[in-house]
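The other protein chains are all here in position, but one chain of the complex has been omitted.
Let's turn to subunit A:
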Amino acid sequence: MRLTLVSCVTVFLAKSCFILYVKQEEERVDQGKDCAVRMKGITKRFGHFTALQEVDLEVQKGTIHAILGENGAGKSTLMNVLYGLYQAEEGSIEVKGKRVNIKNPNVAIGLGIGMVHQHFMLVENFTVAQNIILGQEVTNRFGVISMAKAKEQIEEMVKKYGLHVDPDAKIEEISVGMQQRVEILKALYRGAEILILDEPTAVLTPQEIQELIHIMHNLTKDGKTIIIITHKLKEIKESADICTIIRRGRYIDSVKVSDVTEEELANKMVGHAVKLVIQKEKAEPKEVVFEINDLVVENERKLEAVKKLNLKVRKGEIVGIAGIDGNGQKELIEAITCLTKVKSGSIKMNHEEIQNTSPENVIRNKIATIHEDRQKRGLVLNFTVAENTILETYKKNEFSKKGFLNKEAVLKHTKQLIKEYDVRPEDCENQLVRGLSGGNQQKVIIGREIANEPDLLIAVQPTRGLDVGAIEYVHKMLVRERDKGKAVLLISLELDEVMNVADTIAVIYDGKIVQSFEQGTVDEQTIGLLMAGGNKNGQIK
């Protein structure tokens, strides 16, 4: 009896000792493995443009790590470096504690990194199961694909993570949310431990977003690591553990999401980078020239992106629309410029309704637009500077007679414009606009649009990608137009720009103008909060 007791105690002691030892051992291993990804001093340049400058990133295993930043801040570039699509010029990458050189996506996949791109890469007329196993087919011993086996494996993953999809459905027949799950399954099937999701919610409905967040939590419970690229603060708050903020290619901060408010995140993202103070008199607004009433516009997915938006712009003032990307700005612009159809509501210019007409009619109604994408919408890159300056006005008697272009008049006009707007190089009228720098390209556009003598000048992200000198110039031009008595509408994702340039600041959130302020009557914090969906009293809805 005693003997058994003693032996029991010894066995127990030995067991606990062993367990303790094992636990310690596990911890030691965990410390090494704790950090799923460590990127240090990553610098990536495209030609003369520095997309990333010494960016650091540390992602803990089993967490959801958000990367927050404005469009063009460099967050996708950073992830593409991690996934091996781009090679960084400087910096090092460690995956699971080991220094690695990710030359191409195959290396990344081998390291257990999976990426779901914003635009899905699926074969439309293949089934879900076929897409998932594509490139990693399960075969029997004769080299024939064994779909039954593949489906079994897929069903297992589906059950484990709650990624409900029908393996036999064709991609073209299922919803976008489902397609995204297929992409996630595809990555998991390839053994991904670290999953990068690039703007995963951009294409989803609110309900699908909730489901996705649920799936992400399921995945991290199983020890997977998720990196999500986004600029939607609400979703970060709901899903992420840690958030790294990037602005203009630079690392800003890494914060524990539970410790910060959405407002703080918004401020960090939008930043107070360069304080540009614009010299201008107080605005003297006159009558309303441009008016939007109860405007409803659907996005590509037939979801309402602009929801009963109201806006007025008066002569002699700059109205700035501040907001985080994806709150209906894109759809609003496309509706005003008649690139997309309006579902309901009206857009009036000088009391004439212009919605659902044509871009030509918009220009005829004296609206000039500086589009945010100057290379796609603003310029014909393979045209000369001269040709670009008459892109909208070539039909005017000044530039053509009886269908023949008057080249001399066009050149004369262009030379004048080049001089007035200080486009460089000086004698570039016969050069392709492709060869000009971004700032000079923008000057060509601004010169062209202002030469049209519009009553309303719309500038969308007019300083995107420009250097400080060019930014200042663009702002000066906007103020000059205002002083001439024109109405100016500025839509920008950079809060500083709106705060500095605009006389009236309107905040857009979720497809609506939530509130308008006169310049100087409001601080950045209030605006930041409203941009993030809070109300004036400081509460987030």
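The criterion applied here is as follows: a contact is a pair of C-beta atoms (placed from the backbone, for glycine too) under 8 Å apart; a residue touches a chain by one contact, two chains touch by 3 or more; residues count from 1.
Simple rule for what comes next: contacts and distances are computed from a predicted model.
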Unshown chain, UniProt name, "Nucleoside ABC transporter membrane protein", "Protein-glutamate O-methyltransferase CheR", "Fimbrial assembly family protein" or "Selenoprotein B, glycine/betaine/sarcosine/D-proline reductase family"? "Nucleoside ABC transporter membrane protein"
Taking the entire complex into account, which one of A:162, A:359, A:435 or A:485 touches the absent chain? A:359
Option from A:288, A:381, A:409 or A:522 whose C-beta touches the chain left out: A:381
Among the options A:400, A:437 or A:526, the absent chain makes contact with A:400
In the full complex, subunit A touches the hidden chain through residues 337, 339, 358-364, 369, 371, 376-383, 387, 390-392, 394-395, 400, 403-405, 407
